[in-house]
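Only one protein chain is missing from this complex, and each of the others stays in its spot.
Right, chain A next:
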Amino acid sequence: MHPIRKKRLTIVLVLLVGISLAVGLITYALRQNINLFYDPTQIASGEAPLDARIRAGGMVEEGSVIRDPNSLKVEFRITDFNRSVPVEYTGILPDLFAEGQGVVAMGRLTPEGRFVADQVLAKHDENYMPPEVAEALEKSSGGQHKAGGMASPVVTQ
């Protein structure tokens, strides 16, 4: 083969191998690490998968937060005012976590329907509601609860 063609062929081959490697890695990684969002109604009615890490979001139900007296374990319920789901979490909750506030939790669902979270996210400030939560609330109430109204700036300390 002509040396220039040979060189070009090598470059093209290297490119192809690189690209297919990248695409392969990406698809593999994507399949493993996509976290779908479910609202409390979907989880309570069994629509959420048990074998995957998912995100769940809703309002923290008033009076539902129970702390373990000897560890950092905490239990609470999240609701979309239609159905609610028990959540358990061990660790430090974010500063803006409070009853009556919107949160998004990341974790897995147990067969008994409990959500075991490994991460809990709250809003950044008193006007911000996680967009998924806002939408879930709107969906469950047929639009009566406007997101802005729900996120009234009540910081319970």
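One rule holds in what follows: a residue touches a chain if its C-beta (ideal position, glycine included) is under 8 Å from a C-beta of that chain, and two chains touch if they have at least 3 such contacts; residues count from 1.
Criterion: contacts and distances are computed from a predicted model.
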The complex's invisible chain, by UniProt name, from "ATP synthase subunit a", "ABC transporter ATP-binding protein", "C-type cytochrome biogenesis protein CcmF" or "Pyruvate dehydrogenase E1 component subunit alpha": "C-type cytochrome biogenesis protein CcmF"
Missing-chain contacts mapped onto chain A: 4, 7, 10-11, 14-15, 18-19, 22, 25-26, 28-30, 32-37, 53, 55, 67, 69-72, 90-93, 95-97, 106, 124-126, 128, 130-132, 135, 153, 155, 157
